[in-house]
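One protein chain omitted, others in place.
For clarity, chains are labelled A and B in written order, and residue numbers in each chain start from 1.
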Amino acid sequence: MAAVRLGEIVARFGGELIGDGDRTIVQVASLEQARPDEISFLSHPKYRTQLSTTRAGAVILSRQAAAASPSACIVSEQPYLYFARVSRWLNPGHTPPAGIHPTATVASRLPASVSVGAGAVIGEACTIGENVVVGPGCVVGEGVAIGADSLLHAKVSVYPGCLIGRRAIVHAGAVIGADGFGFAPEADGSWLKIPQIGGVIIGDDVEIGANTTIDRGALDDTVIEDGVKLDNQIQVGHNVCIGAHSALAGCVGIAGSARIGRRCTVGGGSVILGHIAIADGVNISAGTLVAKSITRAGNYTGTVPFLEHADWLKNFARLRHLDAMADKIRALEAQVARLAEQEK
Amino acid sequence: MAAVRLGEIVARFGGELIGDGDRTIVQVASLEQARPDEISFLSHPKYRTQLSTTRAGAVILSRQAAAASPSACIVSEQPYLYFARVSRWLNPGHTPPAGIHPTATVASRLPASVSVGAGAVIGEACTIGENVVVGPGCVVGEGVAIGADSLLHAKVSVYPGCLIGRRAIVHAGAVIGADGFGFAPEADGSWLKIPQIGGVIIGDDVEIGANTTIDRGALDDTVIEDGVKLDNQIQVGHNVCIGAHSALAGCVGIAGSARIGRRCTVGGGSVILGHIAIADGVNISAGTLVAKSITRAGNYTGTVPFLEHADWLKNFARLRHLDAMADKIRALEAQVARLAEQEK
Partner (left out) sequence: MAAVRLGEIVARFGGELIGDGDRTIVQVASLEQARPDEISFLSHPKYRTQLSTTRAGAVILSRQAAAASPSACIVSEQPYLYFARVSRWLNPGHTPPAGIHPTATVASRLPASVSVGAGAVIGEACTIGENVVVGPGCVVGEGVAIGADSLLHAKVSVYPGCLIGRRAIVHAGAVIGADGFGFAPEADGSWLKIPQIGGVIIGDDVEIGANTTIDRGALDDTVIEDGVKLDNQIQVGHNVCIGAHSALAGCVGIAGSARIGRRCTVGGGSVILGHIAIADGVNISAGTLVAKSITRAGNYTGTVPFLEHADWLKNFARLRHLDAMADKIRALEAQVARLAEQEK
C-alpha cells in the first residue's frame, strides 16, 4: 500500500488538520491497535479514554475531542463518515482479473470485463453488466440480469429470472430467488405446493450478507430497493418489499408480503410477520417481534430483560397470572373506596 | 404458455363458472396485478376491496363473494386450493434435460433419466431414483439414497448415508446430515466430540428450504416424515422427529431429540427446546420459545407485544419486579381485609 501524507488526506476530504501535514499514513486502525504510521478515529465518547494512550499517527475526531488528542488530528463534524472515506481510499479492494476460468460453465454472452471464477455456472440468456465479478462456485440461473460493477462472492445461488442492480455486493452462500413458502391445505391434511412464479428485483447499491436468503414472489415480485443493506443469515419471504436505504442486521426473518419502509433499521434476530406494513424511518430494536403494522416513524421495542435464572423463575412465572393480578388490583380499589366512604 | 379457456378449467377442476366459458387465460396473477388474460383468486375477505378494481379476466372465489365480482368468476368452496390447482396446471415447471454434465463427478450408477448439473459430485454406492435432478454444485455423499422424481436445486449438501424420499424438493444451500452438536465435558473444561453415527431419514413429498440444515442423529436417526414442509434457514438438531404434514416457517430452530407431531404448524423464528414432545395438530405462533412438552392440540403463543421504545422502557422494566408487585398486592389484600373487619 502506498503511503499518503496527512496533507493529502485533508486536501482530498476536507476537515481541519492540526499537526504536521507531512506525516505519512499507510493504513487505518483502531485507537487500541494503531501504529505510528496509521490513522484512527474517535466517534463515540465511550472510547475517549483510549485517546490518551493511542499510538496512532493521527486521529479523526470532533472539535470537542480535538483538544485531548496527543497526536496529529483531523477535525471533522462526522468523524466516522470521514474515517470511512479515508479507509475506502486506502483500501480500494482488489478485483480478480477479467476472464472466464476454464472450469466455469458459461452459456451466455459476457462482456470481456467480466470475471467468472472457478467452477461457476452461468445459464442461458443472462444479461451481465461490465466489470461484474461472479465468484468461484456461483450458480446463476437462466435469464438472470446483473448490473455493472456488481460482485458476487463465492457460492452465491441466483435462481432463474432474478434481477440484480448495479454495484451489488453479495456474500458467500446467499440464495436469491428460491421458491417462497406457499402451500394450500388439502382436505386430507397434506399440502399442495403453489408454483412461485414471481421474481426477485434488487435495486442498485444493495449489499447482501453471507447465507442470506431472498425468496422469489408467489405471483408478483419480491423487491429490494436501492441502497438496502442486509447482513448475514437474513430470511426474506416471498413478496416482501424493503424500501430504499433500509439496513437490517443479522438473523432477521421477514415473513411473506411484509412491506418495510425506506431508511428503516431492524436489529438482529428480529422477526417481522407477514402482510404487515412498516412506515419509513422506523427503527426496530434487536430481538423484537413485529406482529402488526407500524404507521409512524420512531423507535420500537418488544423484548424482555434477562435476569439471573433464579430471579427469572420468580418473576417471569408471574406472567401467567398477570390478568389475575390486574383483577386483584381492581377488587382492592373497590374495597378501599368503600372503606374510605364509610370513614367519612 | 398455451392459453386455456375458462370452460376447460371448470371441466378439469369443477366449480361453477359464472361468465363466458370461451374466455382464454394464460396465467395466474394477483388481483392487483392481473391482466385481462389472467385469472386471480380471492380467499381472504381482507382483499375483497380489490375485487372491484381488478382487471383480471376471471376470479376464483367463494359463493358469498361471487355477487361482487365485476368479471367472470369460478365459484369454489376452497378458492385458494382451486387456484393452486389451476396454477400448477398452467405452470408445470421445466426440468433440466436428463444426463450428466461433463464437469460433474459421479461415482455411482445412475438411471438414464437422471439429470446431474455442472460441477455436482455424487459419491460411491448411492441409489438415485428415476427422474431425479441433482442441481449444479450439489455434493451427495457416499451411500445416499434419493427417491424418484426428487429435485435438488443448486449447492445442496447431503452427507454420507442419508435417505431422501420421493418427490422431494430441496432448495439451494440446504445441508442434510451434518454432525449433530454432541460433546461430553472433560474435567479440564474442554469438550470431547461424540461421533454422530445416526443418519437422516426423509419421507416422501418433503420440501426443504434454502440454507436449511438437518443434522444426522447421534445414535438413532433424525426423521422427517412424509409431506413435511420446511421453509428457509430452519435448523433441525440431531434425533429430532417431525411428524407427517407438519409445516415450519423460516428461521425455526429445533434442538436435539425434540419430537414434533403430525399436522403441526410452527411460526417463523420459533425455538423448540430439546427432548420435548409436541402433540399432533399443535400450532405454535411465530417467535415462541417452546420450553416444555405440549400434550394437546391447539394454538400456543409466548411472545411480547412491541411498544414505542419509551413506553417499553417504562413498562418492561417492571418485569424485573413482578414478584415484588405480587407480594405488594398480597400485603394490601391482608391489610384491607383487616380494615374491613374493624369497620364492622
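Heads up, the rule we're going with is that contacts are C-beta pairs under 8 Å (C-beta built on N, C-alpha and C of every residue); 3 or more make two chains touch, one makes a residue touch a chain.
Quick caveat: nothing in here was measured; it's all calculated off a predicted structure.
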Chain not shown: contacting residue from A:136, A:180 or A:256 | A:136
Where the complex has a chain not shown, which of A:62, A:87 or A:190 is the residue touching it?
-> A:87
Option from B:61, B:152 or B:175 whose C-beta touches the chain left out = B:175
Contacts of chain B with the absent chain, listed as residue ranges | 103, 105, 119, 121, 137, 139, 141, 155, 157, 159, 173, 175, 178-179, 181, 183-186, 189-195, 197, 211, 213, 215, 219-220, 233, 235, 237, 251, 253, 255, 269, 271, 273, 284-285, 288-291, 298-305, 307, 311, 314-316, 318-319, 321-322, 325, 328-329, 332, 335-336, 339, 342
In the full complex, which bits of chain A touch the chain not displayed? Write them out.
-> 27-30, 32-33, 78, 80-81, 83-85, 87-88, 90-91, 93, 101, 103, 117-119, 135-137, 153-155, 169, 171-173, 205, 207, 209-211, 227, 229, 231-233, 245, 247, 249-251, 262-263, 268-269, 286-287, 303-310, 312-313, 316-317, 319-323, 325-326, 329, 332-333, 336, 339-340, 343
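To be clear about the criterion, only the chains that are shown with their structure count from here on.
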Between chain A and chain B, tell me the centre distance in angstrom, where each centre is the average of that chain's C-alpha atoms.
-> 25
